[in-house]
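Every protein chain except one is present and positioned as in the full complex.
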Amino acid sequence: MSIRMIDVGDKAVTERTARAEGWIRLAPEVYQRVTQGQLPKGDGFLLAQVAGIQGAKRTADLLPLCHPLPIEGVKIDCQPLADSQTIRVEARVRTTGKTGVEMEALAAVSAALLCHYDLTKMFDATAEIGGIGLLEKTGGKSGHWQRPA
Amino acid sequence: MSIRMIDVGDKAVTERTARAEGWIRLAPEVYQRVTQGQLPKGDGFLLAQVAGIQGAKRTADLLPLCHPLPIEGVKIDCQPLADSQTIRVEARVRTTGKTGVEMEALAAVSAALLCHYDLTKMFDATAEIGGIGLLEKTGGKSGHWQRPA
Amino acid sequence: MSIRMIDVGDKAVTERTARAEGWIRLAPEVYQRVTQGQLPKGDGFLLAQVAGIQGAKRTADLLPLCHPLPIEGVKIDCQPLADSQTIRVEARVRTTGKTGVEMEALAAVSAALLCHYDLTKMFDATAEIGGIGLLEKTGGKSGHWQRPA
Amino acid sequence: MSIRMIDVGDKAVTERTARAEGWIRLAPEVYQRVTQGQLPKGDGFLLAQVAGIQGAKRTADLLPLCHPLPIEGVKIDCQPLADSQTIRVEARVRTTGKTGVEMEALAAVSAALLCHYDLTKMFDATAEIGGIGLLEKTGGKSGHWQRPA
Amino acid sequence: MSIRMIDVGDKAVTERTARAEGWIRLAPEVYQRVTQGQLPKGDGFLLAQVAGIQGAKRTADLLPLCHPLPIEGVKIDCQPLADSQTIRVEARVRTTGKTGVEMEALAAVSAALLCHYDLTKMFDATAEIGGIGLLEKTGGKSGHWQRPA
Partner (left out) sequence: MSIRMIDVGDKAVTERTARAEGWIRLAPEVYQRVTQGQLPKGDGFLLAQVAGIQGAKRTADLLPLCHPLPIEGVKIDCQPLADSQTIRVEARVRTTGKTGVEMEALAAVSAALLCHYDLTKMFDATAEIGGIGLLEKTGGKSGHWQRPA
């Protein structure tokens, strides 16, 4: 039995992007606090964006078989959805390299959602994180891929 | 507006534990590959355990306002659930300190699930990660807390 | 000739705090942008606070002979001073341990000031960082120390 | 309000350099110790050079919105200036990439100066760090820039 | 006296590979445990492979003058040699860049061997690590180099 970091040396250098999403479901009173900027540790939207960017940059540290990549751009959006009392996080990551940035986008989403949990856990520890998945990616041999509706 | 890392200096040093969970839902043929140990990068259960332990150790690197903690134990379980075609991950983290290890347990679960995604994405990029939440924690002023059923 | 990480094993575990400061002098139009929250990368005060907290947590990574410390609290204040067109940064760091947190406080100030530079350099690359020094420390054998006026 | 890591994906890959400086002012007896190599933790000039190189390599870890860059060269000079009882640090950093290395050069200077403080603080805690700024940069769309005299 | 990170900016970007080896000599009963998969912390071959990959990725963190490199592939082999009661580790690392990956291959071997020690030290603390050296490298100005027999 063996462990392999895939050898990407022979792959083409292309522009690559990935887009991923996820959400955290908050208790009503916590959802209000987040959206009204009333958290004692600081603004949830801003801190989650920072955590997401950091998550993207640290992907190869966190995941044993990921390649270190020269990330060229990360964008994190945090969207409050009143109907479901959730904060939806979307991350877009871009690089020019031999392997894709799917894991970077997913790690960014995860870190941003964990940050939201961290900022609100003093009010409610039952928040749930879910819906984490890849939405789209471009570049490489497989080209453009979009998650089927 | 300001950002605060909570000052835990005056809190008591107590034993603290946390337990968290989450799952990844895989396509049927991918679920089979994982459970039968037929992944080209290596055994998913083992690698996800390593990623989870690493995730717990790097929590304060990933999350801007988390305190560095001397983690004393991490246990990651990966359980294949045939009915739902999911791998359920559970993480238990333990420390002796002034603040809890909820974030470490949740970060461990997230890293383990991201690792499962990383190992299987070449077969199916539509896997979904969800159900991430805290199950239980002990220690500190609030004592024993369990997620309501 | 030799390099020594001071052995602090025989020192007493005490509560230790440190407070440090520094400033960045900005061009008038850049000072206005920062104080009015008009920077394209994001709010300078918030990001500098995050960078400062991160700087404190990474001190032992950055400085070859520093001991890793279980930081218990970090507080970063960014104060705009219109007279001097500077942003003054003050960091307070707290731990319970065998060695002080002076370097953590100074590293926090430095990281916060570098972050201000990073956010404004597209408008003016001539900003100057200065006045970085220790203001006060408590704990350990030497007890309370304050910078002479 | 949002946080943005600038997307540099469309920028040209060019050779890029940056040069930055700063100083630490020491008490006379400490200045003598440093310049005569009489510090108990080790030679200040050498350790500060190592800290500076390390600081350049860790810039993207320290600063939330910095891009990870494949640094190709770092040179740190530490120059004792007897008139002002200061050690002047100059850092030159070089890469080939889509974004500049100003922050790497400034982070290198800061880390080297913090290292000098760390090595001397047992003798005098009032040392001041200042004069940190960018001297010159080359590469990218803006080409050669030099700090006005 | 000064410290220099070699400036590789003017070197050509070429494909570069390196292969290194080393071994750990175990007590007979420990050798058996490793080869029969009877270690309480987990399978030694798998964990050492993960540690080796991690070691390669962290080389520039560990060694003061190493350049950060976009590693494209790492392969770690652990081979039990019954005659000598040793586990032989071989690492191959590949990149496309301006400097070689010898240090990455040697750091990978070292980390994998340290991992074997970590997993077995509870049974026997006298295990010895040795034979660490470079076997082969390709790329760059010096081209193909092989260790003389």
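Note that the chains are named A, B, C, D and E in the order they appear, and that numbering of residues resets to 1 at the start of each chain.
Keep in mind that, in the parts below, contacts are C-beta pairs under 8 Å (C-beta built on N, C-alpha and C of every residue); 3 or more make two chains touch, one makes a residue touch a chain.
Owing to the predicted nature of the structure, the values given are computational and were not obtained by experimental measurement.
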Chains in view touching the one left out: B, C, D, E
Residue, one of D:L47, D:I71 or D:L106, that touches the chain absent here: D:L47
Contacting the left-out chain in the complete assembly, out of E:R33, E:K75 or E:K137: E:K137
Residue, one of E:R58, E:K75 or E:R92, that touches the chain absent here: E:R58
For chain C, residues in touch with the removed chain: 1-9, 60-61, 64-65, 67-70, 97-98
Footprint left on chain D by the chain that the document does not show: 42-43, 46-47, 49-50
Hidden partner chain, residues of chain E it touches: 1-6, 22, 37, 40-43, 47, 50-51, 54-55, 58, 61-66, 102-103, 106-107, 110-111, 113-115, 117-119, 121, 125-134, 137, 145, 147-148
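Following the convention adopted for this analysis, only the chains that are shown with their structure count from here on.
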Which of C-D and B-E has more C-beta contact pairs: C-D
Rounded Å distance between chain C and chain E, as computed from the means of their C-alpha atoms: 38
Distance from chain C to chain B - Cα centre to Cα centre, in angstrom: 32
Junction residues of chain E - those touching two or more other chains: 43, 46, 49-50, 68, 70
All chain pairs that touch each other: A-B, A-C, A-D, A-E, B-C, B-E, C-D, D-E
